[in-house]
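Take a look at the structure set out below.
Apart from one protein chain that is not included, each protein chain of the complex appears where it belongs.
Letters A, B and C mark the chains as written, and numbering starts fresh at 1 in each.
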Amino acid sequence: MIIAEVSIIPLGTKTPSVSKHLARAFRALQGEQNIKYELTSMGTIMEGDLGEILRVVRNMHESTFDGEVMRVVTTIKIDDRRDKTLGMRGKIESLLKKLEH
Amino acid sequence: MIIAEVSIIPLGTKTPSVSKHLARAFRALQGEQNIKYELTSMGTIMEGDLGEILRVVRNMHESTFDGEVMRVVTTIKIDDRRDKTLGMRGKIESLLKKLEH
Amino acid sequence: MIIAEVSIIPLGTKTPSVSKHLARAFRALQGEQNIKYELTSMGTIMEGDLGEILRVVRNMHESTFDGEVMRVVTTIKIDDRRDKTLGMRGKIESLLKKLEH
Partner (left out) sequence: MIIAEVSIIPLGTKTPSVSKHLARAFRALQGEQNIKYELTSMGTIMEGDLGEILRVVRNMHESTFDGEVMRVVTTIKIDDRRDKTLGMRGKIESLLKKLEH
């Protein structure tokens, strides 16, 4: 299980607002059963199997294109830790615990 | 006002757990009055003035070093939109509204 | 054809030097026939088919793990432009031409 963050930027959209294009990408994620996800103001954070996440991110990337969008810059950041399993929640809790001391 | 995301990675820490080093970085942010922030499992998202955010990120980066940490990779992603002001919450709400349709 | 940049960071290594671990990742790329690549001081830039690049980046990510490396943060940035094909060289030349004016 890994944690990943994906950020998708459509270029050449005529206006600075891109949320209607990101909505198409996000819908490609919503049907997934095996991936936990969280929407932030800078992207989407996911928890799941690396292969499945790469497949879904590719779907999200493809879904962003349409007649109006001819260029998309997608960034995926993978945090893959194999000595123990923390998860999205566990990572935050681990930091908060250190902050208490 | 901009939205930014910062991610800090200390290298050469002997163990895969780095939260005690990130706690030092995070403390450098906690005293700030003019920056709104949110902790995620992949970094910290901030809202505020660009100059102030760059100053604080530099403090966070510096605070990550200590006798044990001799290399730090810090990534700052700035989303600067000047046709209208959305904020961290506004960006998410804009996407959620598009998803309803 | 897309252009992508991959950056791999092994965490928890004994020293701040990580090049011996990155060498394993890079070897996973060297055998590839259908991907052009270029090594920079901040990562590796590739040109090729998106599906192939994602497969290779996954191999590179996996190859970074070993007995000493139990956590790896890998970032892939994909620039996918479908109105015309530029390539790594074409992108730079396009910018240099604009700089002349």
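Criterion: a contact is a pair of C-beta atoms (placed from the backbone, for glycine too) under 8 Å apart; a residue touches a chain by one contact, two chains touch by 3 or more.
Computed from a predicted model, the values in this text were never measured in an experiment.
Q: For chain B, which residues touch the unseen chain?
A: 12, 50-51, 54, 58, 61, 65, 70-83
Q: Taking the full complex into account, what residues of chain C touch the chain not shown?
A: Interface residues of chain C facing the absent chain: 3, 5, 7, 15-17, 19-20, 22-23, 26-27, 38-43, 45, 77, 79, 81, 83, 87-89, 91-92, 94-99, 101.
Q: Could I get the residues of chain A that touch the absent chain, sorted low to high?
A: The list for chain A reads 9-18, 70-71, 73.
Everything below uses one rule, namely that only the chains that are shown with their structure count from here on.
Q: Between chain A and chain C, tell me the centre distance in angstrom, where each centre is the average of that chain's C-alpha atoms.
A: Here the centre of chain C sits 19 Å away from the centre of chain A.
Q: Using the average of all C-alpha atoms in each chain as its centre, how far is it in Å between chain B and chain C?
A: For chain B versus chain C, the centre distance works out to 25 Å.
Q: Would you pick out the residues of chain B that each touch at least 2 other chains?
A: As it turns out, chain B has residues touching two or more other chains at 15-17.
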